[in-house]
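A single protein chain has been removed from this complex, and every other one stays in its place.
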Amino acid sequence: MINSFFNPVKELFRGLYITAKNSLKDNVTLLYPEKKKNMNKFFRGKIQYIKENCIKCKLCQRVCPSKNTIQIDKYYSINYAQCIFCGNCVEYCPRQALILTPNYELASENKNDLIFKEELI
Amino acid sequence: MYLFQEILLKYNFSDWFIFIAGLVFYFILITIFIIITVLILVLFERKYLAMFTRRIGPNRTGIRGCLQTIADSFKLLFKENIKPANAEQFLYFISPLIVFIPVILLWLIIPFTSESANYQSQISSFLFLAVLSIPVFGVLTAGCSSMSKYSILGGIRSCIQIISSEIPVSLVLVSVVIFTGTLDLNNIINFQSGIFLNWNIFPNILGFVIFFICSLIMMNRTPFDFPESESELVAGYHCEYSGMKFAMLFLAEYALTFVICTYMTALFMGGYNSPVGFYLADLFNLNNGFDYILKNIEQLFWISIKTFLLIMLIMWIRASYPRFRFDKTLELCWYILIPLAVFNLCVEIFIKYLRGIL
Partner (left out) sequence: MEKILTDRMRINIGPQHPSTHGVMRMIVDLDGETVENVETVIGYLHRGMEKMAETSTYIQYLPIVDRIDYLSGFFCSYAYVNGIELLMDIEISEKSKYIRTITMELNRMASHLLWLGCFMMDLGASSPFFYTFIEREKILDIFENLTGNRMMYNYYTFGGVKRDIDKENLYAIKKFSDEFVFALKDLEELINYNPIFISRTKNLGILEKECAYAYSITGVNLRASGIKKDLRKDKPYLIYENIEFNVPISENKDVQARYILRIKELKESNKIVQQCIDWLLTNLNNKNIITDVKPLTLKPEGIAISEVESSRGLMQCIIYADGTLNPYRIKWRTPSFYNVQIINEISKGYLLSDLIAIFGSLDIIMPEVDR
């Protein structure tokens, strides 16, 4: 009877103790624009195109899940607004003409800024 | 206020004008004081909760985010006032005022220093409770006039919980009044003067706990924040409010938190009395006007510190516990707290009787 009254009270105080204990630990917040997280080299960020290696096999186009992200005609263009950053094109490129960069800051006010274009000869 | 009235006297204004002007002056002073306190309180709560959850909290506006609440309040001022199309026009407009004005009146009743110019009344301790029950009407009308189902539920919840929490509070207050033998808050505070062992909290610890739990219910703080329980009723009674009206409801809520804590301090923790038994101002023995001002400032300091400690405890509780269930709270009030409060009343009378014998 007494236990059934005092146990809940004890547990309530224990809850207070746990939160107080946690308040003494270090902060985990990362102040984003000032301090940036270090991305490792595998991180799938913005995809970079290296024109010299490209043999225009269009394999990147074939393995891309979101279908018209990469367009190859007169220009080689990648639409980062549509890209889902799966890394398939980089993985299956036979000549390393596409490489991954850890750049993930792609926010832009203009949609057209997100379209990468390079002229093919 | 008296200073202001004396200045007016020099210019030969009539008496009734000076009286009203003095009251208006005090009212404005209190309102400004409330706004400043609430701004600090909101920022403090955000930083304090962040500390418990290992975050930093607001840190963009000003140095370490010190201007965040000011920026927020300006944002609220300039926001568009959106009104639901089928809302009850008059009630929807008036209910933030019904909530806000009684809260300011509450601040007039509390004596912050021994010489403060608050509303002097023989029954101020009960007057406080009487005024405290008015904002609930505002919450109820705010909920019902918005014509939103979430708001209606929030308003009704608020109404029910204030009814069930008011009774144990009154019973505890009766025990305090019987113990001290006076209804006047000033006299209750003076009764507890001296070192902190003279505080009412020591003979009346059970009463303090009951009062504290009920005050959480009255302030709508976690774990009893049913009228605005976010995960159930989105925002409860102020669901449909925006802009200035929302700011008013928000301000009233925090001002209420502060003033109820001050009330608790006055009843149980010696109010503006210094916990060590003497004032720093008395040590200097200055015996001039400066001494008097210094003493008042010190009393204000002590009451603020005690209130702040209580508020910190309340925020700590907010960081730790989940929300109660609504019907369980009513059970808690009616089946546990009211019998306990009656028991506490008997104990207090017994202690009072023992004191009389010894």
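By written order: A and B. Residues from 1 in each chain.
Keep this in mind: a contact is a pair of C-beta atoms (placed from the backbone, for glycine too) under 8 Å apart; a residue touches a chain by one contact, two chains touch by 3 or more.
Keep in mind the model is a prediction, meaning the values are calculated, not measured.
Across the complete structure, the visible chains that the omitted chain touches are A, B.
For subunit B, the residues in touch with the chain missing from this view are 49, 52-55, 149-150, 153, 222-223, 225, 229-232, 234, 318-328.
For subunit A, the list of residues touching the undisplayed chain reads 7-8, 11-12, 14-15, 18-19, 21-22, 28, 39-40, 42-44, 59, 62-65, 67, 84-88, 91-92, 100.
The rule we apply is simple: only the chains that are shown with their structure count from here on.
The mean-CA centres of subunit A and subunit B are about 48 angstrom from one another, to the nearest whole unit.
Listing the residues of subunit A that touch subunit B in their complex gives 12, 15-16, 18-20, 22-23, 25-29, 31.
Residue ranges on subunit B touching subunit A, taken from their complex, read 51-56, 59, 316-317, 319-321.
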